[in-house]
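These notes concern the structure reproduced below.
A single protein chain has been removed from this complex, and every other one stays in its place.
Lettered A, B, C, D and E in written order, each chain numbered from 1.
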Amino acid sequence: MSDTEIFEIFRALSTATITTVLLKKGLRNVWMRGPQPLQAVDQRYVGKAFTLRFVPAREDLATPASWASPLSTRAAIEDMPVGAIAVVDAMGVRDAGIFGDILCARMVKRGVAALITDGVMRDVAGVLGTGLPVFASGVAAPPSVAGLTFVGWQEPISCGGVAIFPSDLIVADRDGAVVVPKDLVAEIAREAPDQEALEAWIMDEVHSGAPLPGLYPPNAENKARFEMSRAQRRRSH
Amino acid sequence: MSDTEIFEIFRALSTATITTVLLKKGLRNVWMRGPQPLQAVDQRYVGKAFTLRFVPAREDLATPASWASPLSTRAAIEDMPVGAIAVVDAMGVRDAGIFGDILCARMVKRGVAALITDGVMRDVAGVLGTGLPVFASGVAAPPSVAGLTFVGWQEPISCGGVAIFPSDLIVADRDGAVVVPKDLVAEIAREAPDQEALEAWIMDEVHSGAPLPGLYPPNAENKARFEMSRAQRRRSH
Amino acid sequence: MSDTEIFEIFRALSTATITTVLLKKGLRNVWMRGPQPLQAVDQRYVGKAFTLRFVPAREDLATPASWASPLSTRAAIEDMPVGAIAVVDAMGVRDAGIFGDILCARMVKRGVAALITDGVMRDVAGVLGTGLPVFASGVAAPPSVAGLTFVGWQEPISCGGVAIFPSDLIVADRDGAVVVPKDLVAEIAREAPDQEALEAWIMDEVHSGAPLPGLYPPNAENKARFEMSRAQRRRSH
Amino acid sequence: MSDTEIFEIFRALSTATITTVLLKKGLRNVWMRGPQPLQAVDQRYVGKAFTLRFVPAREDLATPASWASPLSTRAAIEDMPVGAIAVVDAMGVRDAGIFGDILCARMVKRGVAALITDGVMRDVAGVLGTGLPVFASGVAAPPSVAGLTFVGWQEPISCGGVAIFPSDLIVADRDGAVVVPKDLVAEIAREAPDQEALEAWIMDEVHSGAPLPGLYPPNAENKARFEMSRAQRRRSH
Amino acid sequence: MSDTEIFEIFRALSTATITTVLLKKGLRNVWMRGPQPLQAVDQRYVGKAFTLRFVPAREDLATPASWASPLSTRAAIEDMPVGAIAVVDAMGVRDAGIFGDILCARMVKRGVAALITDGVMRDVAGVLGTGLPVFASGVAAPPSVAGLTFVGWQEPISCGGVAIFPSDLIVADRDGAVVVPKDLVAEIAREAPDQEALEAWIMDEVHSGAPLPGLYPPNAENKARFEMSRAQRRRSH
Partner (left out) sequence: MSDTEIFEIFRALSTATITTVLLKKGLRNVWMRGPQPLQAVDQRYVGKAFTLRFVPAREDLATPASWASPLSTRAAIEDMPVGAIAVVDAMGVRDAGIFGDILCARMVKRGVAALITDGVMRDVAGVLGTGLPVFASGVAAPPSVAGLTFVGWQEPISCGGVAIFPSDLIVADRDGAVVVPKDLVAEIAREAPDQEALEAWIMDEVHSGAPLPGLYPPNAENKARFEMSRAQRRRSH
């Protein structure tokens, strides 16, 4: 499958369904604690992780002057490819905003798909004005250097208690953001749509008044009924 | 008083007033920390507590297979009476959703009045679509078994740092959810409307420009004025 | 500068810009953790801090009877001058509401500009109904005495991990609330508008497609271009 | 009773017993969270509270220069009477030590009985060398001004989530530190020794093999046996 | 294997080794957060879990009078079999001691092997005097009813974020306490001694100066050397 096809499939999969399928493969820790949408969200964002990493502020390092350094958030942004999802390890720090309106506006210009962080944003009115989809732990006025020192990009990071490696797949919707490890992307793309279809059929049954035991998860009889309904639906297309 | 009459009275009492009256009887710990409405709330929900209890996930127990067990959340839901308020002890765990759209849809079918938890919901878009009033600590994509093992229902539980027993009265509004211990329900139903009326009268006085000292709480003179105004209002009906 | 002039200048400065300018002077800890607007905010609130202080509840002190004491929140409110911003140290306690609708209504009557607290409000529907701008850490039903004992006003306090002294300047907007120490107010009023103008010019450049390095912060060339553009704008007025 | 007599009585009462007796009078929140003995403790410390209060550090205020101000911890220490127990509100801050060896040595010189804080100490080796009994939340190297601004003494404070007023009685032992509100001191001094004697008698019964139900708390029969044993003991003296 | 044989095996296995072997079977969450030995520990405690459960205090329930109820901690203790390890779910509450000297003394009389809790103990001097091995989260003076309501025993519980069921095996040493689910006990008893022996052999190699890569975990060559050394040791016995 091409990246485009894969992204298409994941845009139809809720993060809830993705976590269910990953759990069945033994992965329980894939949902990032903290990042919540700052704007109303009625779609799903899918892209490859472009990682950024902060360590705590140290007054000799975390200064406005550091913003001009070649090793700065500015340089990292200029390195982001079109369609990337920026994932920022701010160690959950909630009293210094990692980015404001200017950096977000530049990310939009570069075609970045979304920004995910366990930290917070500053100048939230300006940030929302840029149209960049942002999933963060909240809002704070102070600049990043009040609490954070930027140290690099495209390294393995922690975001919200989850390990993220560059090029892992990120999916974000109203339930927040999850990682699909890059080696599992194709497998999940094949299997998860079945789970999504099953749950949709179960929801229909519940609306028809069916009780839960034997239905969710389905016993043999209900599995058969689901498969039949699915076959019929396919035939009718 | 019948349950219907009691519920009617409590629907007119804010959770703020209920906590004031309970505090005067020595109960300070009746408001659950965590549960906040996930949807816009412009009414009050009243019902008897139907409790559910989780312990932490253990990988040998908390599996998708466990959902088919007779001791499952599914069985608990099928046991909920019409008008109940489900109160779920998730130990404040915020990285695994206790229920998603399917379980909530079934609760609506069974006539459950509301769901209260110190945990979080998953598939929040789907959950809101069912119309079930939900008071929770937030949202997370992963399924319950990623962090929780279900162990039973209609037992004493902790919810948000408050002890809840089956059949205690639960009242929830924009300020969150409070418990009225079942042995105190009749007493509060008799006394709290007076507090509510007094505070409404004080609010009118404030709007007329009265200063607070002597008014809130009222001194003897203001108490007398309140009683007179109340008597006049009754006469005029 | 008169207070009125100073307030006017600060109403045009975002809290994000103010924290940047204060950081350049060595002040990193000026943004209060916790206070977030309870209502939609599309303006900025500026005023002098009027402080209130709570300590934890002790059952012999924190009683409804204490509300009638001369050392009560009621007396403190009657002492608030027009235009003040009340800043309340509730030690970050989130399970007892410091004020409800009646006290907020009285503050509106007295011309208080806004209320900031690291604690929470009760009867949020009623509070919002009064129109008082409130920045708080959330909402809880129980009265203050369930968790707090009021001990005084116009003392130095902690609010959200920040030291606030009476008459410090407070500015609050969608990013929350910051303090400008009273001895630094005039200096910030002189310098911050430059920072605001520079950032607006940089935002225009980003919209025109300029990359970040050399722009933000500006190198010598871009600084010169900004100064020129500013001079032109002034001439054209 | 004189202070000396009262102190004598409390030195024979464990903090566990004191909290039991206070709870029976409706006071549940009297034990300070955080303060633990830094040194081996095999006695009990009793004295009147002398309070000190910090707010968070602000870089314009919390400087080494501030240590020379008349409103400094140094001045507060010079104001402490012999036998006082210093109780320091550090808001639970654990990354800046409130005092080191020099201030503790001076407190010993002034006859201070003990130091209690919800903050931490610095230079712990030096502090222990002074012999001052210290109950604190731990140890940190940085000076107070790295995280704290001192604002005054002999005010009402919070220490470890408990309200402390100047001249309240403080008792500290291996279980930590509790407050006895000054208006309750005489009452507790009269009643608590009975509780202590009863528990000692129950402990003897347990050592003799008695089961707990009916013994702890004692039923009527065991209460009678305890009273008899007590009367015998008194007679035999 | 008899219980006695199994207990014998586990007394020779460190909790560190047990968690390694359980992790290889997919169980990552078996070590209880909080319980640490209150006394010096130079042996290992092994026994079957006897569970107790608390919910938060509610002033109408959590009273000294409740201690006389048939549903009390006293009754639970009288139900504990010889050799049991009491595991107490106190929801991590650290400001009310679950048990003091009297209850611990009775547990010793009944032959209880150890007490594990995510809560804290009171009257620590008295508790240590009873000789009961205790693993707890610390010490607090107030009685359990200041923060907790006891609700039952021999139910599934949470202790330190781990699910514990009655009759699971508990092992505790200086690293704290772990659970071995009862269905896995025999399997771990068979497999873990190999892991322990391997690690002892590796430690010898390290003492002889061997570098870590290829040694820990062992490559094929080192595995063979370990097996040979083990065979020799067996022959020589």
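The working rule: a contact is a pair of C-beta atoms (placed from the backbone, for glycine too) under 8 Å apart; a residue touches a chain by one contact, two chains touch by 3 or more.
These numbers were taken from a predicted model, which means no experiment stands behind them.
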| item | value |
| --- | --- |
| Omitted chain's touching partners, listed by label | A, D, E |
| Contact partner of the left-out chain, one of A:L52, A:V162, A:I188 or A:V206 | A:V162 |
| Of D:R44, D:R74, D:H207 or D:R230, the one touching the omitted chain in the full complex | D:R74 |
| Missing-partner contacts on chain D, residue numbers | 57, 64-65, 67-68, 70, 72, 74-75, 77-78, 94-95, 97, 100-103, 105-106, 109, 122-126, 138-143, 145-147 |
| For chain E, residues in touch with the removed chain | 14-16, 18-20, 23-24, 28-31, 33, 36, 161, 173-176, 178, 199, 202-203, 206-207, 209, 211-213, 216-217, 219 |
| Residues in chain A touching the chain absent from view | 26-30, 55-62, 91, 149, 151-152, 155-158, 161-164, 179, 181, 183-184 |
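Here is the rule we use: only the chains that are shown with their structure count from here on.
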| item | value |
| --- | --- |
| Interface numbering overlap (same over half, different under half) for chain C and chain D | same |
| Chain whose average C-alpha position is farthest from chain E's own | C |
| Same-interface partner of A-B, chosen from the options A-C, C-D or B-E, over half of the pairs matching | A-C |
| Centroid comparison with chain D (C-alpha atoms), farthest chain | A |
| Where chain B and chain E are represented by their mean Cα positions, the distance between them in whole Å | 37 |
| Inter-centroid spacing, chain C versus chain B (mean Cα positions, whole Å) | 32 |
| Junction residues of chain E, two or more chains touched | 26, 57 |
| Touching chain combinations (by label order) | A-B, A-C, B-C, B-E, C-D, D-E |
